[in-house]
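Removed: one protein chain of the complex. Kept in place: all other protein chains.
Moving on to chain A:
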């Protein structure tokens, strides 16, 4: 990756450290990465990993403690104004100007960036249309739903045709439909050659959108690669999830040697290839207490599934659900940190 020349890079981060005043730890602890022009790059990690601080530094609202950041070849500390010309930011939480109407939010943003009047009117029109807000431009944004506000912030970000677009948790807390719509728009921006850096703690989002992903935790980048290569990090190739109901009478009458969840687990561990078996915590709610879920990690999912079904039915348990999954980024994260992303 060192072969790329500086001119081809949209974002260049070297040994970046940020420690907030009166804090004992570094929020960002010596990270380095670069993003090519036109790339969609993801920072993935749990809340508090340092993603938002990193975006803050890259967008001039946070000063780095040490290290170097260049956006389109411009240093963020040396020339923040030069950087601001190139970038746009869609923050986590709405910061839309409540005193303005939706359309004015777009036109004033463009005016701040020196876009001429006729041009900004035309762009506002086109972007409201593109983001499904046609006919809502004259409303005060107090009436906007969360999804609409998010779309309007994306429209605002595009008004001055930025080279680099920063999206901080872009679809956090959106309904599935709005999320898909936004993903679609983000891909469309990518096709137009905009460099995009997004942060997320949503695996699916990172997998769906990003060409390369840096997984962050405690201010460090743990790994940085394409989604496919990251998934290869997890040993045991595939993952099998079983949900089953223990045979109640049998469990009650037969004592030991019966199919309790513990010895069922032992049976599963005996399967060919010796898969790693985890019992998942029971679901909350009105589920019967004799429902159990297991997760098996193995090399060959098909064979494992067949064998697992055989063992389960021989034990007298009732198979409720069987799910074969390719490893996800979530598995990568769990593998790297031993923790769940949302914990």
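Criterion: a residue touches a chain if its C-beta (ideal position, glycine included) is under 8 Å from a C-beta of that chain, and two chains touch if they have at least 3 such contacts; residues count from 1.
Everything that follows uses one rule, which is that contacts and distances are computed from a predicted model.
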Among "propanoyl-CoA C-acyltransferase", "Nitrite/sulfite reductase", "Transport permease protein" or "Phenylacetic acid catabolic protein", the UniProt name of the subunit that does not appear here: "Transport permease protein"
Hidden partner chain, touching residue among A:14, A:129, A:310 or A:323: A:129
Sole residue of A:35, A:71 or A:89 that reaches the chain not shown, by the stated touch rule: A:89
Chain A, residues in touch with the chain not shown (by the definition above): 20, 56, 59-63, 81-82, 84-85, 87-89, 91, 93, 95-100, 104-105, 108-109, 111-114, 119, 122-123, 125-127, 129-130, 156, 158, 161, 188, 192-194
